[in-house]
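Mind looking over this structure? Questions follow.
Chains shown are a subset, placed as in the full complex.
Order of writing sets the chain letters: A and B. Residues in each chain are counted from 1.
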């Protein structure tokens, strides 16, 4: 349990505050569920009503909230400041550095003294684990894998031979980095597996969700650039390149050789066809199917199967409901026209 | 191999039977594949023809099936009674209680003598494993995890710090309970991870499919209530609440803070947008996209992307095929109208 004065917290955050600085912060919660002692934040007008009744003791907000009984910590970006406050309030549950005697570590590997290797992980020849990295139990690091500083690998993750992970990367439980890309050469008698001799590079500050799968390149590399976040169960095919600071929501699938720019957001369960390009800054709605390259000049937002500019899709989605009606009306119109022509002809 | 008289089985099930009670039941099968010695069941008129030819020795049915050579066990709910019979006929493959010396078990954890802990599982400080629970190999139970009586955790499952599982829960292989929710605060330089300090509660009798992922709450808890069943590869976001006795089919994704009532059924590959509510008793068709809250008063069944009442969707699905035709007809009509107006004008 944290316990810090609101004034001290505001100072640590580099923010001004209004109201009682001595109030003790002992927890954090959303505005509608906060109790006495909690810190909360106000960033969405949807919760304006909750401002009147919240029991929070302190709130992070762009401006005063009109409540004398709540200390207001002023921030231009309340969500970001709240996230920073959580990092201060709650201890980072990082295990103490130690190399478990129950792990299997090849003698020709390089594990920093300040790294943590937990039981039943298997570290092959030529692997490097840099300082402060944490390898949870049941992890497999194949030959020549590189794990950068402060990177955390959760339980049951596999990182295959030769893949490189940067600093401050988080790989969540069960994810697979560097499995074989899906490539087969058809011939008379069936399919021959095309050896997947490329690799995967995960740059600094990337986060990969639970049970996500990032395939190694057939030739060359699959690359996920700095700061990009992938949610659970995302699939990334061989030779894909994802730019910086992208957000890829759960269960999205990205086919082979796709190239995605920076600051792209893909909604959940989206599918991206192979070999296409998505420009920087584009946002794609959930459940979209993207069969062609998306140009930011044409539209910043895209949705639908197949994907069209988001505004157009909104109009389509609304009118879809009316298709049965339209069908009926067209038949009516045709009959009336027949009648009109019949009358004229008659 | 089981071997039990039909009369004894009927008695164990608390059911009456018709025909020869001494016939030996040695197996179980579907009605179309049953062989002599097999028990089967009849619950779907689709299989009426198979009734005439099945080689089964006994059948569970609502009423007599008109076959003198088959013993009929009478039940109002044949599928349920067949399931109960399978539990009687086939031994429950539960490993004998034992704590493997190849597991890593923190000395400050509480593992019941009647529990089973298999090799290469790792049990952290403060974990409780109640009686008759089974932990298969390669499982990770983080600090302060609670595993209730009779609960079974299959291989390579991760249950993260602080998550609580009730009694008679089954977590299938590779599932991840309590991975971090997907939350980031955007700022000038990129994204800051929002600490996910909440937890996951899985109530009694819940079943979670293989490689499914249930994220921990940002603040508070993610909760799956009593009796609910999740299929393989289902994604549940942070702060979701799923009610009792729901059925969530494979590859469905439920975004953060969704609230689902009791007895809800979601078809496979459905996607549910964040912060919406689904009323108790609602059924959603496979592959639906749910961008808004679903009211049971408006409709019990919903389908489509975006989801509309199921009956409406059926009409839309049928008429979709006709859109190219409609387009052609509208052009024709416009031309005819032009002609009519031209004639009138002329």
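As a convention for this text, a contact is a pair of C-beta atoms (placed from the backbone, for glycine too) under 8 Å apart; a residue touches a chain by one contact, two chains touch by 3 or more.
Because the structure is predicted, anything quoted here is derived from the model rather than measured.
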Subunit number of the complete homomer, 2 shown here: 3
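Everything below uses one rule, namely that only the chains that are shown with their structure count from here on.
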CA centroid of subunit A to CA centroid of subunit B, Å: 25
In the complex, subunit A residues that touch subunit B: 28-30, 33, 77, 79-80, 82-84, 86-87, 90, 93, 100, 102, 118-120, 136-138, 154-156, 170, 172-174, 205, 207, 209-211, 226-227, 229, 231-233, 244-245, 247, 249-251, 268-269, 286-287, 305, 317, 320-321, 323-324, 326-327, 330, 333-334, 337, 340-341, 344
Sites on subunit B touched by subunit A in the complex: 104, 120, 122, 138, 140, 143, 156, 158, 160-161, 174, 176, 179-180, 182, 184-187, 190-195, 197, 211, 213, 215, 219-220, 233, 235, 237, 251, 253, 255, 269, 271, 273, 289, 291, 304-306, 308, 312, 315-316, 318-320, 322-323, 326, 329-330, 333, 336-337, 340, 343
